[in-house]
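Below: one structure, written as structure tokens.
Every protein chain but one is kept in place in this view of the complex.
Chains here go by letter, A and B, matching the order in which they are written, and residues are numbered from 1 within each.
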Amino acid sequence: MQLIECPWCGPREETEFSYGGQAHVPYPEQPGELSDEQWAHYVFYRDNPKGRFAERWNHNTGCRRWFNAIRDTATYRFERVYRLDDPQPSATELAGPRRSTS
Amino acid sequence: MSPRTPGADLPEHPDFLWRDPEPKRSYDVVVIGGGGHGLATAHYLAKDHGITNVAVLEKGWLGGGNMARNTTIIRSNYLWDESSAIYEHALQLWEGLEEDLGYPILFSQRGVLNLAHTLQDVRDSVRRVEANKLNGVDAEWLEPDEVRKVCPIVNTSTDIRYPVLGATYQPRAGIAKHDYVAWGFARRADEAGIDLIQDCEVTGFTTDGDRVTGVRTTRGDIAAGKVALCAAGHTSVLTDMLGIRVPVQSHPLQALVSELLEPVHPTVVMSNAVHVYVSQAHKGELVMGAGVDSYNGYGQRGAFHVIERQMAAAVELFPVFARAHLLRTWGGIVDTSPDASPIVGRTPYDNVYLNCGWGTGGFKATPGIGSALAHTIAHDEPHPHIAPFTLDRFVTGALVDEHGAAAVAH
Partner (left out) sequence: MTSTFRTPEGGRVDRSTTVEFTFDGQTFPGHPGDTLASALLASGRHAIASSVKLGRPRGIAAAWAEDPSGLVQIEEPFPEPMLLASTVELYDGLVAHGLPGQGRLADVPDSARYDAMHVHVDVLVVGAGPAGLAAALTAARAGARVALVDEHSEAGGSLLSGTDRLDGAPAAGWVAAAVAELAAHPEVLHLQRTTAFGLYDDGFVLALQRRTDHLGGAAPRHEARQRVWRIRARQVVVATGAHERPVVFPDNDRPGIMLAGGARTFLHRYGVRVGSEAVVFTTNDSAYDAALDLHRAGVRVAAVVDARPEGSPLRAEECRAAGIPVRTGSVVAGTSGGDRITAALVAPLADGEVGRADELACDVLLVSGGWNPAVHLFSQARGRLRYDEVLGAFLPGERLDGLAVVGSAAGLLDLAGCLADGRRGASAALTALGIAPAAEVRLPTAPEPVVPAAPLVLWRVPDASGAEGSTSFVDLQRDATVADLARAAGAGLRSMEHVKRFTTIGTAHDQGKTSGVLASGITAELLGVPVQDTGTTTFRPPYTPVAFAALAGRDRGRLFDPERVTALHDWHVAAGAVFEDVGQWKRPRYYPRAGEDMAAAVLRECAAARSGVGILDGSTLGKIDVQGPDAAVLLDRMYTNLISSLKVGSVRYGVMCGVDGMVIDDGTVLRLAEDRFLLLTTTGGAAKVLDWLEEWVQTEWPELRVHLASVTEQWSTFPVVGPRSRDVVGAVFPDVDVSNEAFPFMTWRDTTLDGVPVRLARISFSGELAFEVYVNAWYAVAVWERLVEAGAPQGITPYGTETMHVLRAEKGYPIIGQDTDGTVTPHDLGMAWAVSKKKPDFVGKRSFARVENQNPLRKQLVGLLPVDRQTVLPEGSQVVDFLADGRLPPPPVPMLGHVTSSYRSAELARPFALALVKGGRARIGDTVHVPVGGTLVPVEVTSSVLVDPEGARRDG
């Protein structure tokens, strides 16, 4: 069980959080203009990498706020947590010093 | 001194299992993944179709992924016609598998109970039982007193948090010994001349237009006439290399065993509302599992609160388990699909066949999918049992939604 750093509350137990899957998958601006296939990709398809993954978390039994995280799906380690209005950290930024839980 | 304990040992394995071949330069069929599905596919390619110029590539040790980590429940009482058809196909093969493989796989048809704890559970259960019967799958609805007859240790008292309101019962369901199954398939495949290549991780593919021409591996490049992906939780790693998108997510799923115990639990019990599934394996250990950890993970481990919750569920449903001991916990990687049904069949590459998304159903499907996938590879057209499980259902919306309807995973 991990200690997950909520950007608003600080480190909290994993049991307080719920998982929201891949981050940065915006709702299509004009769903009606998408083909069935494009729409299916929005509804059902998410990346599933082994390794670094940008994903959404919700501090569900805490502040109830959503945030994004870069986490390694092989080691489960959080490399970064960042607010929804923050841009996705680049690989270069991630190579720098960590600022999440340790 | 007490006498030797009956049932505390297992049948011996044969004196020889498989060769340790060097990979050849080229095969007619390369199966990626030496787990249950890959090995079964190899076996049926040889047995049913005479295709033996085949390699099974395994990045670790044969049968070492979910095959070695699942709770070995075998049943076919799924809700939808498409699901019960493939799992019933598998169950019928299970019933003859010991003979087919010449291996003591310890398939024990001790029945499975799916408990209902709410009125909605009851409705869903009756719906599934009625559908199963019409599909020719053995199924019964049991009232609580009948549940107690099948499994006397289930707490059927009305004085618990979620009393047992009844259960579905599939008498032909049961368990088998997972390693023995994997090794039985592997030995037969090896005997047929199929190369089982371990410590051989696929690192890439070579392609020519709509065809894959070969695989790159940690043990060299291997040319392939056809390629079957049987990598379960690691499917996305392979499809990413191929540039194919597949709607699966890989999650940790944990399981555990107790010490060896005198026979106490005669069947298999599964419960969703009080989330646990449990059987007592051949040596006497209680084998249990519960739900997946919520996040994507390839770590073959999960969080302990999931185990603790499962223990609470186990003791709630089986008060006599209180002083049984947790001996070992472990985790597998389940590839889950949006509708909790597998994704099997052709891919955008002409000669690449996909087999993934089995979630918690993979073990019980082993012989069924092995034979159906071998058929599909041999004839280059989907076996009727896997035709409903193609990728395009996510585009048309013709899902086979097993969690929406019955919510009976595992």
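We take it that a contact is a pair of C-beta atoms (placed from the backbone, for glycine too) under 8 Å apart; a residue touches a chain by one contact, two chains touch by 3 or more.
As the structure is a prediction and not an experimental result, all values here were calculated from the model.
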Omitted-chain contact residue, chosen from B:D48, B:D81, B:E143 or B:E381: B:D81
Sole residue of B:L115, B:V129 or B:A290 that reaches the chain not shown, by the stated touch rule: B:V129
On chain A, residues whose C-beta touches the chain left out of the figure: 1-3, 13, 18, 20, 26-28, 30-32, 34, 36, 39, 42-44, 56, 58, 60, 64-66, 75-77, 84-85, 101-102
Hidden partner interface residues of chain B, rising order: 1-5, 7-10, 13-20, 60-62, 64, 68, 81, 85, 117-120, 122-131, 133-136, 160-162, 179, 198, 258-262, 264, 274, 284, 303-304, 307-309, 311-316, 319-330, 395-399, 401, 403-405
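We take it that only the chains that are shown with their structure count from here on.
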Centre-to-centre distance between chain B and chain A (centres being mean Cα positions), rounded to whole Å: 30
Complex contacts: residues of chain A adjacent to chain B: 1-2, 14-15, 18-19, 21, 36-37, 40-41, 43-50, 53, 55, 71, 73-76
Complex interface listing, chain B residues touching chain A: 234, 236-237, 240, 245-250, 294-299, 303-305, 338, 394-396
